[in-house]
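One protein chain omitted, others in place.
Chains: A, B and C, in written order; residue numbering restarts at 1 for each.
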Amino acid sequence: MRKIFSLIILIILALGVYICISEIPFGKPGTAVGNYYIEKGIEETGAVNIVTSIVLNYRGFDTLGEVTILFLASLGLGAILATVQNKTRGVITPPSLILTTACRFLFPFILMFGAYIFLHGHLTPGGGFQGGAIIASGFLLRYLGCPQKRIRQSSFVAIESLGGIAFIIIGLLGFTAGGFFLFNFLPKGVANTLLSAGIIPLIYIAIGLKVGAEMAGIIDTLIEES
Amino acid sequence: MVNPILLIIAPLSAAFIIPLMGYGLKRIVKFIPPLVMGFNLVVSLSLAPKVIKNPIIVFLGGFPPPFGINLYVGPLGILFSCVISLVGFIVSIYALNYIKQGAEQKYHALYLLLLTGATGIVLTGDIFNLFVFYEILCISSYALVGYTGEKAGIESASKYLIQGSLGSSLILIAIALLYGKFGTLNMADMASRIDSVHTMELFFPLVLFITGMGVESAIFPLNAWLPDAHSSAPSTISAILSGIAIKIGIYALCRVIFTIFGATDILQFLMLLGLVTLLVGEFSAFSQDNIKRMLAYSSTGQIGLIVFAMGVGTQYGISGGLFQFTTHALSKSLLFLTTGYMIYRAGSMKISALEGMGKKMPLTSVAFTIGAFSLIGLPPFIGFPSKFMIVYSVLARQSGLYIVFLALVLAGTVIEGAYFFKVIQAIYFKGERKDDRAKEAPLSALIPVIILVLLIIGIGIYPKVLTSILDSSAAELLDRIGYIKEALK
Amino acid sequence: MIIIITSLVITMLAGAIAACALRDLLSAAIASCLVSLAAAILFYFLQAPDVAMAEASIGAALVTAILVIAIRRTERQE
Partner (left out) sequence: MDFLNNYIFYIGAFGLIFIGLYILLTRKNLIKLIIGLSIVDTGVNLLIICMGYLKNGTAPIFSRKGLNPETMVDPTPQALVLTSIVIGVAVLAMALSLAIRLYQHYGTLDMRKIKEQKW
């Protein structure tokens, strides 16, 4: 009964979608807004990667909201799981020596790779979110490989808050310098070099560290006592 | 002049700072929300007179729309932002002594983030930015409903989360389809490219928007989560969710229907939807014996009334709807705040457990009665002028169908009166309390209650203070061309 | 080219159907990981390398990890 009912709903939805989609051809020429970004992006923001210039400059306020949502998730997660009573720890087979050594060996390299990704966000694909996720996966590996070594939750929390505050402070500096929140007030530099694009690398460093700490914190909270 | 961006940045940065204060400044964390919300209230009030004359457009990052994100601070946005910061301020004073269980610091941070999301939604002029703030609002509501970690809270939070995120996915699909069609995300730019919604391919995104935002604003077939979520959370959270969060869904809905689509053809459908929501809410509230569930269902009914008033579609009707929004925000938070300590002292949420409270907690009981009278729409309180405006605007349409609708709305009001009188009777005229546990609420809880009572009576006696802002807000919603011109200037 | 893309889409949809049909939650989580992975490659073909990277590192790796951790803390069978 339930299945038939949901199938009927889905068929109605599919009809609406078909009517809607048939008006939007696939692979059509770009839009006015998108063309403007491609033409003026380097000149106005200094970033070679146009997606980065949109994420951090043209639509930087969205990114602030996005960072807030991640912060919110880790806060909410901590609040919901905070008062979980300590269960008796199940018997975990300790990881073998090879695994532990490999994890220890790989961990700094993963961190370095993540840092590279978010430092070069304005030049190559990638950025703060991707880099942060890679850093967090490094922490995940560490938890799997050396489960007895834990990083203190409070240090994650501190990095999260500081990252968010750094983002807002950069935005407010732009406000005092140029009259607009998140204004790109630093010199744009020569395109396609590491030290270019004004505030973009600074914000990406803050976001990268923040996202890395947040995701690692989420994994840490979830994995606790399991 | 203060830049309106501070209305969003101030609570956001406070929320970021709170976790850092865990290292020794724990005592003062709870004073941050009242401080920030007081600041927001002052800023909103100081902006209001300017905004009524000319809306303020703020470019973010220095890029003009449609290339950058803009804030459109019109009378409607400022009205909502004033009410949000007022209710947020009052509820946060109440929370000073009330919130003791669970993770206290996280509660305050989540509370500030919820208000940030609400303020962001009402001020932004970009549809995707609206979606981002909408998600902030939704996720912080899920977290606040479940943050105590108790059985009922967790259960209703998970149901709320599944339905809410389904709704936001639908909104995102609608945004994607609109972007594919028009190639822009700015609401004014999008509105200037939409001529009519008669064509099917625009009708479908509109339906998706109504469904998605209907979940958050609890319009009838989508309101299953509301009674659970609002009744299982602590009273301060119920107050803020009922007083603000669901109303923001209605704001988003009105913005989409009136400003972006200009869909005046579907207004009768909206009226019908509001009417059904009202009747369902009031009838369900009538059959409850748990006071918080009763208040939650009554919120559904009031949402129905607001949607109904919005559907009238005339300037007077929309002003009435916005006035009713203010009424409900003040009265319902008053009701939840007063019941908070009554339940705490009685130890149970059953209406029968509140018998005899009138003698033990006189001030709180009187405040509860005032809130209930105001919601029903009795004269010296704020509910009277707002309900009067709605009734008058419907009569002004002079159509037989509208009169029938109005009769049903008034029948809903009668039911509302019946269940509130049931509670008032239980508080004052039934039973005797022998136990000593029931005593008056502490001062930090009485001050916000008294502020709310004064506001309710004050605006009720002199409703003209709100007239100018209500009228210009309604004009902003109806005047689509003016909005487009101002925003893309 | 179109053949590769078509087979990727088919893989992706098959992964989604498997996630719907499988009773074992752990298998369903892995199937949803497959969906994300195929979607990441499709993003690459759609000329969105940034998104492909984000989907691969967040959608495929981290989401699956936290799903598996959560399944470990609850129950495995539907």
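The working rule: a contact is a pair of C-beta atoms (placed from the backbone, for glycine too) under 8 Å apart; a residue touches a chain by one contact, two chains touch by 3 or more.
In this text, all values refer to a predicted model and were calculated from it rather than measured experimentally.
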Subject >> Displayed chains contacting the withheld chain >> reply: A, B, C
**OP:** Would you mind spotting which of B:S232, B:S333 or B:T413 touches the chain that isn't drawn?
**Re:** B:S232
Subject >> Where the unshown chain meets chain B, residue by residue >> reply: 128, 132, 135, 139, 142-143, 146, 149, 151-152, 154-159, 161-162, 165-166, 169, 172-173, 176, 179-180, 183, 185, 224, 227-228, 232
Subject >> Hidden partner chain, residues of chain C it touches >> reply: 2, 5-6, 9, 12-13, 16-17, 19-20, 25, 28-29, 32, 35-36, 39, 42-43, 46-51, 54-55, 58-59, 62-63, 66-67, 70-71, 73-75, 78
Original post:
Of the residues in chain A, which ones touch the absent chain?
Top reply: 2-3, 5-7, 9-10, 13-14, 17, 21, 24-31, 33-34, 37-39, 41-42, 48-51, 54-55, 59, 62-63, 65-66, 69-70, 72-74, 76-77, 80-81, 84, 123-125, 127, 129, 191-192, 211, 215, 218, 221-222
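The rule we apply is simple: only the chains that are shown with their structure count from here on.
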Subject >> Result of counting contacting C-beta pairs for A-C and A-B, higher pair >> reply: A-B
**OP:** Determine the centre-to-centre distance between chain B and chain C, using the mean Cα coordinates as centres, and give it in whole Å.
**Re:** 38
**OP:** List the centre-to-centre spacing of chain A and chain B in whole Å, with centres computed as mean CA coordinates.
**Re:** 31
**OP:** Could you please specify the touching residues of chain C with respect to chain A in the complex?
**Re:** 48-50, 52-54, 57-58, 61-62, 65-66, 69-70, 72-73
**OP:** Would you tell me which residues of chain A are touching chain C in their complex?
**Re:** 49, 51-52, 117, 125-127, 129-130, 133-134, 136-137, 140, 215, 218-219, 222-223, 226
Original post:
Which positions of chain A touch chain B when the two form their complex?
Top reply: 16-17, 19-24, 30-34, 36-37, 44, 57-62, 64-66, 68-69, 71-73, 75-76, 78-84, 154, 157-158, 160-162, 164-165, 168, 171-172, 174-175, 178-184
